[in-house]
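A protein chain is absent from this complex, but the other protein chains hold their places.
After this line comes chain A, so read on.
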Amino acid sequence: MVVLDINALWRRRSKIRGGVHPEPRKETTADKPIVTDFPLPERLYLPLQQHLGQPADPVVRAGDKVLKGQLLAASRGAVSASVHASTSGTVIGIEDYPAPHPSGLPTPTIILEPDGDDRWIEGDEETDPFSLTPDELCARVDRAGIVGLGGAAFPSAMKLNLGWRTRIHTLIINGGECEPYLTCDDRLMRERAAGIVEGVRIMLHGLQCPTALIAIEDNKPEAYSAMADAAKKHGRIEVVKVPSLYPMGWEKNLVTHLTGKEVPAGGRPTDVGVLLHNVATAYAVQQAVRYGRPLISRVVTVSGEAVESPRNIEAPFGTPLSELLAFCGHRPERTARYVMGGPMMGDHLPHVEVPLVKRTSGILALTPEEIQAADARPCIRCGRCVSACPVGLLPLEMMTRIRAGQLDAAVGFGLRDCISCSSCSYVCPSRIPLVHYFKYASGELMAHQQAQQKTEHTNRLAEEKRQRLERAKQRRAQPANKGAGS
């Protein structure tokens, strides 16, 4: 308990920097229960890559009959995640299909035709998670194909493994959900608090870590009380309120706010002994470890003013987003823009004939009034972007440098530390798409770096070849030296 008190002290001391107060727009979905009887679509599209890292390797072929929860594609390497059948049916092909990405480019996808039975594969018996060793626990999480459900989609087993090995003193469960519109985590915490808390306990057990803090923004009182009730019995878990200030859900913000520790640039929270997981991930871990259920569905927020009855839906992965929208009364003629995720950091989708994937926290159909597209005006140096930046960057200076083509100067102002949270663009009175500049510049730098590496590689090969030829020439010139040591 002493540890908790120290944490509380830190919380009072550490000031949050920057941040903005976007209009929450959560009220339309926050009070409706999660829809769990969403009808199975005619086809499910399961991309092989729904996570960070290597795409999964398919282990089925077209024509195979599969059961719900059956492995379809196995994780490849350490940073990867398996893909499972979201329902029972027939694999009708593995081919390219548009992925939910701004580019709309197709990616290898398993196409599954449900048979309507929705029959589970024979699974493991219900097990007591606390009888497992950390290694067995990580293996189970890995087998279930769980990735971070907050949006980053980093394979969870990898993170748990890393955390266990680097000795974590605090596990932070991120229930911040600071993006406007999104309420899927809020609803999950209200309706399945017990499952989440058990998931947190399982993680604590797996990490051999003494404490967990569940951080919930203070604009979700119902979620807070549900979680606090569920966690009451477990002394090592504390549910804490954090201010609702975007981007509170940024993991480093949470680390600093809750523990007073600052993650060094280039480091990870584990470097200061903290590991973060999202609430939905904790729930998925509980389902996987206790019941042996792989990650095959998630709760997703369907919202936006072009949707007549916005709500949260628990839907199987692979469901076309268009069907989720249609289910909620989508009005395409009113839609100016589709967004996957929240409006601040989410991706623009060119169309919605793309599947629900593990990292899809929301699908929004926004009207022209909601997106407020406007012409950019010249910067008036009002400094709002500086005050809003949670990282402490000078967005206006970076933008000026990038426009002048001085990318290195922009790096000097902290371009590489930008987390693309969009707070600066949000507050800009001149409507300058600041984040867009930063993403562009980062992309350019990356491309430049790759080109440079390639050149260096080529030069090195050429140099090696030259040396090889040189040596060969010498050997031919001095046959006497042969055998004297090459």
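Throughout what follows, contacts are C-beta pairs under 8 Å (C-beta built on N, C-alpha and C of every residue); 3 or more make two chains touch, one makes a residue touch a chain; residues count from 1.
As a working rule, contacts and distances are computed from a predicted model.
Undergrad: Leaving aside the chains on screen, match the unshown one to its UniProt name from "Cholesterol oxidase", "Sulfatase-modifying factor", "Ion-translocating oxidoreductase complex subunit D" or "CoA protein activase".
TA: Checked against "Cholesterol oxidase", "Sulfatase-modifying factor", "Ion-translocating oxidoreductase complex subunit D" or "CoA protein activase": the hidden chain maps to "Ion-translocating oxidoreductase complex subunit D".
Undergrad: Can you tell me which of A:138, A:204, A:242 or A:364 touches the chain that was removed from the display?
TA: A:364
Undergrad: Consider the whole complex, including the chain that is not shown, and state which of A:187, A:337, A:359 or A:401 touches that chain.
TA: A:337
Undergrad: Given that one chain is not shown, which residue among A:393, A:407 or A:441 touches it?
TA: In the complete complex, the chain left out is touched by residue A:393.
Undergrad: Using the touch rule from the top, list residues of chain A that touch the missing partner.
TA: 17, 20, 22-23, 102, 166, 180, 252, 256, 262-267, 270-273, 337, 339, 343-348, 364, 366, 370-384, 386-387, 389-394, 396-397, 412-414, 417, 420, 422, 425-433, 435-436, 439
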